[in-house]
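I'd like to ask you about the structure that follows.
Apart from one protein chain that is not included, each protein chain of the complex appears where it belongs.
A and B are the chain letters, set down in written order, and residue numbers restart from 1 in every chain.
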Amino acid sequence: MATVTLTIDNQKVEVEQGTTILEAAKKIGIEIPTLCYMKDINAIGACRICVVEVEGARALQAACVTPVAEGMVVKTNSELVRKSRKLTLELILSDHPQECLTCLRNTNCELQALAEAFGLKEVRFTRGAAKSATEADIDDSAPSIVRDPRKCVLCRRCVAVCEKVQGIKAIGPVNRGFETIIAPPFDQKLADVNCAMCGQCSLVCPTGAITEKDDTDKVWAALSDPNKHVVVQTAPATRVSIAEEFGMEPGSINTGKMVAALRRLGFDKVFDTDFSADLTIMEEGSELIQRITQGGTLPMITSCSPGWIKYIEHYYPDLLPHLSTCKSPQQMLGALIKTFYPKKAGIDPENIYSVSIMPCTAKKFEAERDEMNDSGYQDVDAVLTTRELARMCRNAGIDWNALPEEEYDDPLGLSTGAAVIFGATGGVMEAALRTAYELITKEELKDINFTAVRGMEGIKEATVKVGDLDVKVAVAHTLGNARKLLDLIREGKADYHFIEVMCCPGGCIGGGGQPIPTNLEVRLARIAGIYKADEQLPIRKSHENPAIKKLYEEYLKEPLGELSHKLLHTHYVPRGVYRKPEDIPESGSGH
Amino acid sequence: MTFQELEEIRSKAKKALAVRLGGEPTDEYKYHVLVCGGTGCHSSGCQDVADALEKAVEAAGLKNTVKLIQTGCMGACQLGPVVMVYPGAYHYCNVKPEDVTDIVNDHLKNDKFVERLCYRTPDGELQPTIKEMDFFKKQHKIALRNCGIIDPVSLEEYIGMDGYAALAKVLKEMSPQEVIEEVKKSGLRGRGGAGFPTGLKWQFMADQKADQKYVICNGDEGDPGAFMDNAVLTGDPYSVIEAMTICGYATGATKGYAYIRLEYPLAIKNFRKALEVCREKGLLGNNIMGTDFSFDIEIREGAGAFVCGEETALMASTEGKRGEPRPRPPFPAQSGLFGKPSNINNVETWANICPIILKGADWYASIGVGKSKGTKVFALAGKVVNTGLVEVPMGISLREVVEEIGGGIASGKKFKAAQTGGPSGGCIPADHFDTSLDYETLASLGSIVGSGGLIITDEDTCMVDLAKFYLGFTQDESCGKCTPCRIGTKRMLEILNRISRGLGREGDIELLEELAYMIKQSALCGLGQTAPNPVLSTLKYFREEYEAHIKEKTCPAGVCKIRGAKKATS
Partner (left out) sequence: MGAQCNCQNESNKKVEDLLAKHRGNPNSLIVVLAGIQQELGYLPKDLLIRVAEELNVPLTDVYGVATFYAAFTLRPRGRHSINLCLGTACYVKGAPEVQEAIEKELKIKAGETTEDRRFTFDVVRCLGACSIAPVMTVDGEVHPRMTPERVPEVLAKYE
C-alpha cells in the first residue's frame, strides 16, 4: 500500500493512502472532535464539528471525510478552527432543548461533552429562535425505545445503523432543510412500523434523541410494594458489560457483584437467565433432532432474539415455519417464575413481580407480546436494560467496587458455560452442538470448543460430524446478514440443518440495551469475557446441568413434553413489512 | 446519417437560412417570419399571435412565399411577444393577434415595415431592426448563436447553422485527446457558477479507467432570475446534444443524462423531441454516423429543489435519492453517477463547445479578457428599461450592459447596485459601475459571475430587504444535511427579519458577520458556502442601510414595513 506524508500541527506523519485526516491525526495523538462520524458506518461529513484548516483549501475541511494527500499541511487547533467548531456547536444548541438534568444521557452525552470541552458559555441565538422539532414530535409509543427529535443533531448515525447494519431503515430523514427530522415514514409511530426494536440506534445516538424506554420507575414501585414478591433474572450478556457503567474495563466478568447489587436493590430472588438458556438448549436441541429425524422443516433457525423474531415476522413471514418454536430464555424463565417457582415456594403467582435484566431493548417488546402469558399472567412484568440497572444502582448509592461476589438463588440460578456463551454470536450454536452431539451419539465430546462459529465475521458456517450425520450449520449476526441467509432459504439454496441468528452485531453482548459506548473494540472485549466465563465454569454443557435435570424430573417431565409445550414454546405472527394504507395516519408533512 | 448525407442536408438548409443570416432569400420564400416561442414570449401569449399569423398569411394567399417559423428566445423577452421579419431582421415588439393584419398587409404584401410595432428608445428614437437596436449592438452571440433564428426542433435548420459539423470533424479527424486539448486551449470555463476549466475537467474523466462513464448536462438552473439555460435548452437543444456527444467521444463515455428542472416544461419538450430526432437519424445510439462510437442521452426531470444544481446532489437525485450533496473527494470524475466516473457541465458551457471545435481554440480565446475567455450570457433583469438575455464578451463593463444594452434605469431613477451571481453572489455598488464583468474582477469585489443572473436595482430597492430575499431563498432551499447551513442560515434570517422589522439590536450586524463568515468556512457544499454572500456584500457596501434600520428604525428606501417608523423619503 502506498503511503503519504503530511504535516499535522507541525508534526510529520506518514500514513496509508486513503486515510482520513481524522485517522492520521489520531496516529500522532491528536483527537479531533467528532459528532456525526462513526467508523466504518457513517462518514457523511454532516455535522462539521471536525473541521480543520488545510493549507491552500478555500474553506475548512471535515477531517472525518477528507483523505490525506502528499505534502498536505493541516492545522487542527487554529483560532479559526476553534471558532468554527464552537459556533457550529452553538448553532446546534440553539436548536436543542437544554434539558441535561432530566435527560437519560446526562453525563454520557457526546453533545454535552463537546459543550464542556469547547467551553461554550452562552448560546446567543435563542430569542425568537425557531425549533425544528417540538414536544409533539416525541415518540414513546414503542415499549423498547423513545425518540425525542428535539434532541436530535441529525448526525444520521441511527439511520446508518438501521439501514446498513440491520437492513431495515425504519427511520430516516423526512422533510428538507431546517425542517428535517429523523422519523419513520408518514406520521407513524415507531410502534407501528417495521422497526425490530433492536435499539442499535439508541447505542449509536450521540445524544438523548433515541434512548431505551426507561422502566426503572415501574420496578422501583414494585420493589416498594410490600405485597409484591419481586423476582429478577439476568441475561448472559449483562455480566460482562455491567461493570463498564462503573468505570471498569469492557469484558470484566462481574456476575457475582451484579447478583449482590440486585439483592441490595431489594429483589427477593435473583435468578439467572443462563438457567433457561440451558433449558433452551434441551428443548431446541430436541426439536432439532426431531426435525432431522422426522422430516420437519429445515433449516431450523434459533428463536431467542426478539429483534430477530420481529424482523422475520415483518419481512419473511413465509419462512416462519423455519423458526424453532422455543421461547427465548427470558420468556422460558418468565413462565417458570410464575408457575414452577411459586408452586415450589408456596407463593401466589398473582403476587409475583417478575423483572429481567437484559442487554436488549427488544426484550421489552417481547415481554409485552400477547403470546407471552402462558402462566396465566404476563410472564415477565418488566424488562430493564443493562443501562437501566446501572441507573438504579447509582440511584441507590451502591458502591460497585465495594460489592461482594454473591451467588444466584435456587432453584433457577444454576447454569453452565454453554449458557453463558449465549451472549456472543455463535454461542447458541456452540451450546447446541455440545449437547446435540452427546445426546445423539451418546459419546463424550472431545473438544467442546467450536471455534469455527465464534468471532465477528458476519456469516459463519461449519459442518460437524455427529455420528453418521454431517450437520451443516450457519451463524449470522445482524439482520443484514440474516437477510442473506433467508434469501438463500427462499431460493432453496440453504442446505443447512441449523442456523443461529442474533439480531445485534456480536450477539447480545452488542445488544441495544448495553452500556454506551458499544463499538467494535468493546464488543470484542465482551466476547473475550464471555468465553473466559465459559472456561471458568465447572459444567460447560447444558444437558449436564443438574438443576435442569431436576426440573425435568420434578416438573416438566421431558423435553418437548406437554408442559414444555405449554410453557416453553410459542408461535409467531406474520406482520407484513408495512401497515395497510388505511391504518396510516394522514401525514402532516405535506407541502 | 452518413457524413455525406450530413453535408447534403447542410447545403440545402444553408440556402434556406441565408436570409436569416443577413443575406437575400435563396429559397422559394420571399419572407421568413419568425415568431418567438421562448418561455418569456410564450408567457405573454405568442401562441395566439403565431396562430393569427398563420391564418392571415393563408388568407392573403402568401403561403408559398412567406415562411412561418417558431423559434426559441430572441433575447428581448420583455418586449414579447416578438415577431421578426427577414430579410432585414425587423423586430416587432409586444405583438398582439390583432396586429398581424398590419404585418401581413403592410410588410409581407407591400414591403413596408410596420413602424408602430417597432422598438423606440425611451427618448423616442425609432430602431426597427436588430442592427439598429441598442439592445443587440454590443452583444456577441456564441452560446445563443441559434436561439431565436432557427426552429429549435428542426434538425435541418440546426445543420444549416453548421450543426453536427463539429461532431463530424471530431469523429473524422480528431483523436479524443485532441478534442480535449482544443477545449483546454480555448480557455473555456464552466458557466454553471464555479468557473472551473472545462478542458481540464474532461481530462480528469478521460484519464479514469472504468467500464462505464457518464456525461451529464446540468440543466437545473436554480438561480432565480437567470434563464439562459432555459433559452438554450428550449431554443437550441441540438447544440447541447451534439456537445455532450463530443464529450462522450473525448472522455470515453457512452451514456449521458440531461437533468432539466421541472419548471421548464418547454425545454423538456423540445429537448425530448430533439433526442428522438437524433436517435432516428443515427446521431445518437449505436454507431453514430457509421463510426464505431456509440452514445445516448436520457432526460431526468428535476423535482423542485435548488440544491440539486450542485453536482453531487444532482447525481443523487438522478439516482432517485434525496438531493443531498456529499463531500468531495471523491470528485465526480473519479466516482460520480452510480459510482462511475462522470463529467458534468452546465448547459451554457455545452453550448460553447461546438463553435470551439469548429472555429478553433485560438478564435475563442481571442474573445474576453485575462483568464475569462469567450462570452457570457447574462439574464438582465430588475429596474432597467430593457430586460432579457444578453450575451456579451467577458470583460465588458457593467455600465455598458446597464446603460447601452439595458437602456439605463427605468423611470429615470438612479442606479444603486447590481446583484450578480444570484443567491450565491453579491452586489456591485454604483462606485464600481465601470467594473469589468469577468470572473476575477467580480471575485475581487466580493461577488461572482455565477450563473449569470444580473439584477439591477435603483434607489427604491432596500439592500437589507434584497439580502433578506436571497438568504430567505437559500435558507428555504438548504438541504438540511450539514449544521452550519441548516441552522446557521436560519439564524441569520431570523436576525435579518428582526432588523427589517425595526427590531434589530446593537451587535446584530457583528453577529451576522460572524455567522456569515463561519458558515462560508464550514458548510458542506457550495450552497451553504455561498449563502451568506449577499449579506456580506450588502454589509460591505451598504452598512449604513443596516444601521439605519437598527439605530433609527427606518428603512431608507421605504421598502421594509417598520411600525412607527419615520416616513421614509420617496
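Just so we're on the same page, a contact is a pair of C-beta atoms (placed from the backbone, for glycine too) under 8 Å apart; a residue touches a chain by one contact, two chains touch by 3 or more.
As the structure is a computational prediction, the values presented were derived from the model and not from experiment.
Asker: What are the shown chains in contact with the chain that isn't displayed?
Answerer: Spelled out, the missing chain touches these shown chains: A, B.
Asker: Just name the one of A:114, A:133, A:168 or A:292 that touches the chain not displayed here.
Answerer: Only one listed residue reaches the unshown chain, and that is A:168.
Asker: Can you say which of B:218, B:387 or B:500 touches the chain missing from this structure?
Answerer: Within the whole complex, the residue contacting the unshown chain is B:387.
Asker: Write down which of B:29, B:164, B:271 or B:306 is the residue touching the left-out chain.
Answerer: If we include the chain that is not displayed, B:306 is the one touching it.
Asker: Considering the whole complex, not just the chains shown, which residues of subunit B touch the missing one?
Answerer: Where subunit B meets the chain not shown: residues 39-40, 42-45, 76-78, 80, 221-227, 230-231, 262-265, 267, 300-306, 317-323, 338, 379, 381-383, 387-388, 419, 422, 453, 455, 457, 461, 466, 469-470, 473, 479.
Asker: To test your reading of the contact rule: which positions on subunit A touch the chain that is missing from view?
Answerer: Output for subunit A: 163, 168-176, 184-186, 577-578, 581, 584, 586-587, 589-591.
The definition used in the following text is that only the chains that are shown with their structure count from here on.
Asker: Using CA atom averages as chain centres, what separation in Å is found between subunit A and subunit B?
Answerer: So the centroids are 54 Å from each other.
Asker: Please output the residues of subunit A touching subunit B within their complex, sorted ascending.
Answerer: 44-49, 51, 58-60, 62, 65-67, 80, 83-84, 87-88, 91-92, 94-95, 124-125, 128-130, 153-154, 173, 175-180
Asker: Please give the residue numbers of subunit B that touch subunit A in the complex, ascending.
Answerer: Against subunit A, the touching part of subunit B is residues 305, 322, 326-327, 329, 475-484, 486-488, 490-491, 494, 498, 511, 514-515, 518, 520-524, 529.
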